[in-house]
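Below you'll find the structure, written out as structure tokens, and then a few comments.
A single protein chain has been omitted; all remaining protein chains appear in their positions.
The block that comes next holds chain A.
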Amino acid sequence: MKKVYLDHAATTPLNPKILETMLPFYKDLFGNPSSVHSFGREVKKHVDKARNQVAEAINADYDEEVIFTSGGTEADNLAILGVAAALKDKGKHIITSSVEHHATLDTCDALAKEGYKVTRLSVDEYGVIDLDELKSAISEDTILITIMHANNEVGTIQPIKEVVDIAKKHNVYVHTDAVQSFGQIPVDVNQLGVDLLTISAHKIYGPKGIGALYVRKGTKLKNTAHGGGQESKIRPGTENVAGIVGLGEAARLASTSLDEIKDMERKRDRLIEGLLKMEDVKLNGHPSKRLPSNVNVSIEFIEGEALILSLDMEGIAASSGSACTSGSLDPSHVLMHMGLSHQTAHGSLRLTLGKGNTDEDIDYVLDRVPKIVERLRSMSPLYGNQIKRGSECPCTQKK
């Protein structure tokens, strides 16, 4: 059976060249980079090189502005909790958006339980925040604005530069989660003007379990873990050296291969165009301000998990914002905040392309999806004349 992987927003395959750079650190180069002897010093050189690679990839001014973490979630946590702890005497108000990754939303919720005020900005039908709402939300108590660079579900790119312009007038820090955008669109910390920025290796063909937080020099940030002097005492603990080396190489390759993205964008548009040919299908997310990899559609009258399982049987890996794939009973908070009905949000399909996807992959998906949709719709009591198209199902109306 043909295998097509279209879930790159969840994780990308590890580039074999990146793996090669990592392997020596699982074998001969085992020293602890904090050790003063030659074993440690040799390894430390590679950690420093990786830090430089990441700094260059995001155009940071200083290598030391890169703090290695265990991944994007930890980096988001460190940014938000670290700024909150460092600036608690200045203010206790944080602004975020309603469509953030849970690494941000849940961290903000944790702070809210400790007495911080959290404002979640709404988004429009395309998932874009309202800058006027942001302006109104800022107060003297505001210490941090944390808005993702691009959304992980619908691929919408947020106006981060404009957010920074607003924030600077009020002397407020800006953090952006660039986990999804890095490697797909230019991520330049100086062009964006952000104070803190999160990246993760496994979204750019690097290893899992390693990420980084960019912290602009002079930004006040308190460590949230204790026990060592590593990573400028901001993130203590013996370094994941192989992971760090892998992240460094992945960051270097990501920042130097943005031209490959043009072709991915063309395939994305083919996919979108093909899927929209089906009846009662709508594109989720912004039509143009979206990641080159992201396709997210809602397919009426079917449920997302059933679609994902059916696609899997055809060898196609995809994902959905359906509640039934998430372990919770609620559909995607992102789609719901964009104004989709409960019913429509349940029928979402996310296909995220990677560098390895071919036009044959797109042809295969466009051949299989309509057949699966037809089969599932034939089983659905919502399809046909029973329920008017676009209306809610009877059980949801009882809410």
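Following the convention adopted for this analysis, contacts are C-beta pairs under 8 Å (C-beta built on N, C-alpha and C of every residue); 3 or more make two chains touch, one makes a residue touch a chain; residues count from 1.
As a working rule, contacts and distances are computed from a predicted model.
According to UniProt, the chain absent from the figure is "Fe-S cluster assembly scaffold protein NifU", selected among "EfeM/EfeO family lipoprotein", "MoxR family ATPase", "succinate dehydrogenase" or "Fe-S cluster assembly scaffold protein NifU".
Among A:175, A:216 or A:346, only A:346 touches the chain left out of the display.
Considering the whole complex, the residue from A:291, A:306 or A:349 that touches the absent chain is A:306.
Along chain A, the points of touch with the absent chain fall at residues 301-306, 309, 313, 322-325, 327-331, 342-343, 346, 378-382, 393-396, 398-399.
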